[in-house]
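First the structure, in the form of structure tokens, and then the observations on it.
On to chain A.
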Amino acid sequence: MSFPLLTVTAAVPAAGAVVTAAVPAARRTAAKWLALAFALATLALAGVQLARFDPDSGKPFQLTESHAWIKDFGVRYDLGVDGIAVVLIALTALLIPFVMLAGWHDADPLEGPAPNRRWRPTQGFFALILMVEAMVVISFEATDVFLFYIFFEAMLIPMYFLIGGFGDRAGGRSEEEAAAQRSYAAVKFLLYNLAGGLIMMAAVIGLYAVTAHQLGTGTFSLQEIVQARADGRLHFATVTERALFLGFFFAFAVKAPLWPLHTWLPGAMGEATAPVAVLITAVVDKVGTFAMLRFCLQLFPEASKWATPVIIVLSLIGILYGALLAVGQRDIKRLIAYASISHFGFIILGIFAMTTQGQGGATLYMVNHGISTAALMLVAGFLISRRGSRLIGDYGGVQKVAPVLAGTFLVGGLATLSLPGLAPFVSEFLVLVGTFSRYPAVGIVATLGIVLAALYVLVLYQRTMTGPVRESVRGMPDLRVRELVVVGPLIALLIFLGVYPRPLTQIIDPAVGRTMSQVHKTDPKPDVPTAPTNDVEAAK
Partner candidate 1 sequence: MNPVNYLYLAALLFTIGAAGVLIRRNAIVIFMCVELMLNACNLAFVTFARLHGNLDGQIIAFFTMVVAAAEVVIGLAIIVSIFRSRHSASVDDAGLLKL
Partner candidate 2 sequence: MENLIGLLVAAPLLGAGLLLCGGPRLDRAGHWIGTLLAAVSFALGAVLFADLLGRGREDRTLTSHLFSWVPVGGFRADVGFQLDQLSMTFVLLITGVGTLIHLYSVGYMEHDERRRRFFGYLNLFLAAMLLLVLADNYLLLYVGWEGVGLASYLLIGFWQHKPSAATAAKKAFLVNRVGDMGLSIAIMLMFTTFGTFAFGPVLAHATDAGEGRLTAIGLMLLLAACGKSAQVPLQSWLGDAMEGPTPVSALIHAATMVTAGVYLITRSGAIFNAAPDAQTAVVTVGAVTLLFGAIVGCAKDDIKKALAGSTMSQIGYMILAAGLGPVGYVFAIMHLVTHGFFKAGLFLGAGSVMHGMNDEVDMRRYGGLRTYMPVTFVTFGLGYLAIIGFPGLSGFFSKDKIIEAAFAKGGTEGWILGGAALLGAAITAYYMTRVMVLTFFGEKRWQPDAEGNAPHPHESPRTMTIPMVVLAFGSVFAGGLFSINDTFLKWLEPVTGHAEGNSPVSALTVTIGTMVVLVLGVALAWAQYGRRPVPVTAPRGNLLTRAARRDLLQDDFNHVVLVRGGEHLTRSLVYADHTLVDGVVNGTAASVGGLSGRMRRLQNGYARSYAVSMFGGAAVLIAATLLMRAV
């Protein structure tokens, strides 16, 4: 048997979580370094995955592992990655070390004597981050619906504690008030996502029932179901397929989040510390959009097409609505949260435009949005930690005092508004083109989103960074070395992927092509074919 690379990639952070949690209370710093080491090891493993992945192999999944798990219910421990998953795993593994470094001091115990000797918040914080990483990674790898479902839901638990337990102390509120709002946000996050998960569970059971009824033995295996449908052994009645699709989609739409199921996100991102907010929006939420692409579209292609008009409209509303609400926010982190809602609208739009450009762009968007939001949010976190306030109105003239901080914030903002030359532009444009070629009106309305994006980013930048230096901002230190180490590589990556996204598109492209063929969709042809090569490409 070959080396179980995928299992190990998920197991390393899981083991790291256990080890970090076990570090004695006094050895706080050691725990941090230990956690970082495990995160870097995971990153290395993700790198190995990328290296061993062959985009042109033609197989649906690679590096597969398959073991029987619960025989009576046909549950299997099946892992495998396609081009989309492998890229997202790399993104996750890449972001976690930055999240840790950015939150290096976020979980240090407050000044004064510790409540007791066994009080270990720092260890807990880093262990929980690693735990989330492990669960996210295995969700990306799972090709068994049941296995996926377990980790899709289980990641709520560490996230709940990360939001509720280590929230933002800032905001000019008393500690009790902050704690109350934090736990409100955490509970809301948990209940919202659990509700989605429960509906999905019903659909998972329904899927089992259908397969058990028609195939004799029930199965949760994605490949087996897809294969059986292709062979004609398995046939979903229209109503059944739609109901199952909706069950799955609801859970993913909550997680993604799609308008109008988004209201948990601003609260959770606002109350959580900046690194945890990055974890939510850049890592955990990506599982939702990823799962739409992998499970909704592949398991239920017909129902996906049936639901497309509604989903397109919802995501279009999400794009404009999120952007408009971002303009109206007074709280930096909530602003970024609403901006993310707008961006998730673009991702979902791209997925359901059902064109190669749309889906390829959406996948690329997931990666780029992860990096750009991380850059913007983490710098915002550095800013907030200096002043102790999340309100935009409390800042002004930071540029004069801390030019590097302002500069990195601007680059993060420019990435968020999809400036050409930075990575998000490529993906956003692909999504727009992909949408436009099938639904021109939708594409045109969606471009309004790029104007609004400029508005909320520049307003944020203007109010916080420019103008006369506010008294409260005077003497604010510029970025420290640790913070530069966090932001520098992210910005470099944004520029690199903006100029040369090819390494990613090469991996994503074949996987997207396969998804498209499973939904039985081909790209619309141009009206006036100009170059013969394009036709060949489109036919493929």
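Here is the rule we use: a contact is a pair of C-beta atoms (placed from the backbone, for glycine too) under 8 Å apart; a residue touches a chain by one contact, two chains touch by 3 or more; residues count from 1.
For anyone wondering why these and not others, all candidates are chains of the complex that A comes from, given by their letters.
Just so it is clear, the model here is predicted, and its values are computed rather than measured.
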item: Selected partner (touches chain A in the complex), from 1 or 2; value: 2
item: Residues on chain A engaged by candidate 2 in the complex (per definition of touch); value: 188, 191-192, 259-260, 262-264, 321, 324-325, 327-329, 355-357, 360-361, 364, 397, 399-400, 407, 414, 419-421, 425-426, 429-430, 432-433, 436-437, 440, 443-444, 447-448, 450-451, 454-455, 458-459, 462, 465-469, 499-502, 505-506, 508-509, 512-513, 523-531, 534-535, 537-538
